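With one protein chain withheld, the remaining protein chains of the complex are depicted in position.
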Amino acid sequence: MTGQRARFRRRQRLLRWVVLTVVLVFFVLPLLGMLDFTTQGPGGQGRTLETWRTLANVDTISTDYPALREGFLASVGLAVITPVVMLLVLVPTMTWVRLRLPGLSRTVEFICLLPLTVPAIVLVVGLTPVYAWVYYLLGSSTLWLSLAYVVLVLPYAYRSLDAGLRAIDVRTLSEAARSLGASWFTVMWRVVLPNLRTAVLSASFLSVALVLGEFTIANLFSKKNLQVAMYELGKSDAKISVAVGLASLVFAFVVLFAMSFVGSGRAGTSPLARLRRRKEPSA
Amino acid sequence: MSATATAQGTPVQLTDLRRVYGGVAALDGLTLHLEPGELVALLGPSGCGKTTALRCLAGLEDPDSGTIEVGGRDVTGVPTNKRDMGMVFQAYSLFPHMTARQNVEFGLELRGRDRAARRARAAEMLDLVGLSQHADKYAHQMSGGQQQRVALARALAIEPQVLLLDEPLSALDAKVRVQLRDEIRRIQLEVGTTTLFVTHDQEEALAVADRVGVMSVGRLEQLAAPADLYTSPRTPFVADFVGLTNRLRATVSEGRAQVLGGSVPLLEGSAGGPEVVVLVRPEGVTVGPAGDAESGAGSATVVSASFLGGHGRVVARTGSDELVTVQVPNTDVTRYRPGDRVVLGPRGDAALAVSAD
Partner (left out) sequence: MPFFAYTTVFLLIPTLVVVIGAFLDGDNRFTLGNLDGLTSPSVVRGLVQSLVLSAVTAVGGAVLGGLLAYAVSTARDGSVTKRFVTSLCGVLAQFGGVALAFAFIASFGGTGLLTLLLGKVGISTGTGFWLYEWDRGLMLVYLYFQIPLMLIVFLPAVEGLRPQWREATETLGGTTWTYWRRVAAPILLPSFVGAMLLLFTNAFSAYATAKALVSQGSPLIPLQIGGTFTSEVLLGQENLGKAMALEMVVVVAVVMALYAWLDKRASRWMQR
């Protein structure tokens, strides 16, 4: 094709590939650096897969690196508890506010977005006395960190769920269900939640991602999660630590990339990108 | 220079345009001539190539082959911004960060008009579309209909050689649609700009155009004045598009079709076989009560009768199990109830039939 439109499109394609290549090189180089580092032989000579073999061997890794095991298990536990607590706190409240107390919606939005202005490091400072009570009342398990993590994910979870609720017209749905004789519990469980599936999923996914990457609060409260374990291990056995970092990154990418193909069919948008979008375009 | 003084208009000639997208021909040898000052509507279902034709004329798409001439000049390779076309899009085309006035002034600004001249022209154009009151509003403060009026004013402000309307009414409410449709025609006649209007709504096309071109799979099926198109559609496709919606089996003899116990003239271009399917308008069928014993060719049973405001509609099932829609005066609707026996018949010469093999 030789028309001016075709020329325009060719130029656009060229620009796209130049920009993408440059940026992707910047993104990939440090990852290659990690791969290179973890496969270096003793004394920086030759190549070896020793580190990765160690990592892949579940039995030895958990006995040889108890700190890593402890941190990993704690993070997995936190990654389960945090989304559950978040959903329990947020979904009924947001639905109820939408149905019965629309006057409160501004307040709820304000509270949920407030953590955006409170950096994690600041939250640590303020949470110290609160956690003194939590430990006193509930014991000093690492898993209680999830209570603070819920606050960290609040803004993102709120936006995701808000977009989901906006899209389904809860009022009509619940009125329809009520007119068919459903109890409020049934309305929540059988009608609202199934329709919020995508929003709940992406809010949970974001919580998991945030929890697995959290360092600040755990470190300053002297609790060992995956990131803290990696940090400490980095001082003694850097290779294993770097390998864990790279593996978790690749894992997260694969999950996200796969999810971009399922999702709700909204083409080309990852769940994360959808979260950041406050208002869905009306078209 | 005033809007009313540009009554000359420019002829437009599209010759043998072809455009293929991934193996599917959107334009398959389209040839179309627009007389100076004429409004031609391209009508067809989505995907028939009408929008591609308009976009080729605008220069927003390149035809694979064929030529485009405006005012005798070949503009096939000329970029859009040098073509001097005013275009109104389906919706949402106003620049959201500019007021109505600024939108209208934009094209004049690009043409280097001074501020005073721009102001005056924009005021004149907004007046022409009846929006003088809203000159300082942004798009999001206006209704869909108002936005499209501004878009029209913006397109006309630059005194384009050709005005292109790409389904400008399809995103609007039914009532606004009719209102704005009539207004577009009034304004177009007033400024006299040669206009190509693309739509999928037959009523719209028939109402505004000097000539209507019905398109199907990249070709022009028929190009004719609205009345001609309505009274003598040349193909079943066109017939269906201009309201011949009853499809009935019939037999043909001596250029007339025997249908519903009566005889109807067949239009030019109909297939000839003795057994055919003909298309008949709801307005071309009569209905009346029948006695119990009646069982002739036109006898049928009422399925439903509905009141539609200005007129009514009866749907009946014939003995040969065909559903026929009949238009009746609104006062007659209550005479028919589902299950009633009725007699149907073609309405004299007002009935038309095109055989669809």
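Going by the order they are written in, the chains are A and B; count residues from 1 in each one.
The rule is short, and it goes like this: contacts are C-beta pairs under 8 Å (C-beta built on N, C-alpha and C of every residue); 3 or more make two chains touch, one makes a residue touch a chain.
Computed from a predicted structure; not experimentally measured.
Asker: Of A:G126, A:G139 or A:G181, which residue touches the hidden chain?
Answerer: A:G126
Asker: Which candidate, A:M34, A:A67 or A:A167, sits in contact with the chain we can't see?
Answerer: Candidates A:M34, A:A67 or A:A167; residue touching the omitted chain: A:M34.
Asker: Residues of chain B in contact with the chain that isn't shown?
Answerer: Residues 58-60, 79-87, 89-90, 92-93, 95-97, 106-107, 110-111, 139-140, 151, 154-155, 158, 164 of chain B touch the chain that is not shown.
Asker: Against the chain that's been left off, what residues of chain A make contact? List them.
Answerer: Residues 8, 12-13, 15-16, 19-20, 23-24, 26-27, 29-34, 36-37, 44, 88-90, 92-93, 96, 108, 111, 114-130, 147-148, 150-151, 154, 209-210, 213, 215-216, 219-220, 227, 230-231, 234, 238, 241-242, 244-246, 248-249, 252-253, 256-257, 259-261, 267-273, 276-279, 281-282 of chain A touch the chain that is not shown.
One rule holds for everything that comes next: only the chains that are shown with their structure count from here on.
Asker: Measure off the straight-line distance from the CA centroid of chain A to the CA centroid of chain B, and report it in whole Å.
Answerer: Distance between chain centres, rounded to whole Å: 52 Å.
Asker: Note which residues of chain B are touching chain A in the complex, please.
Answerer: Interface residues on the chain B side: 59-64, 77, 79, 92.
Asker: Please give the residue numbers of chain A that touch chain B in the complex, ascending.
Answerer: 1, 3-6, 283
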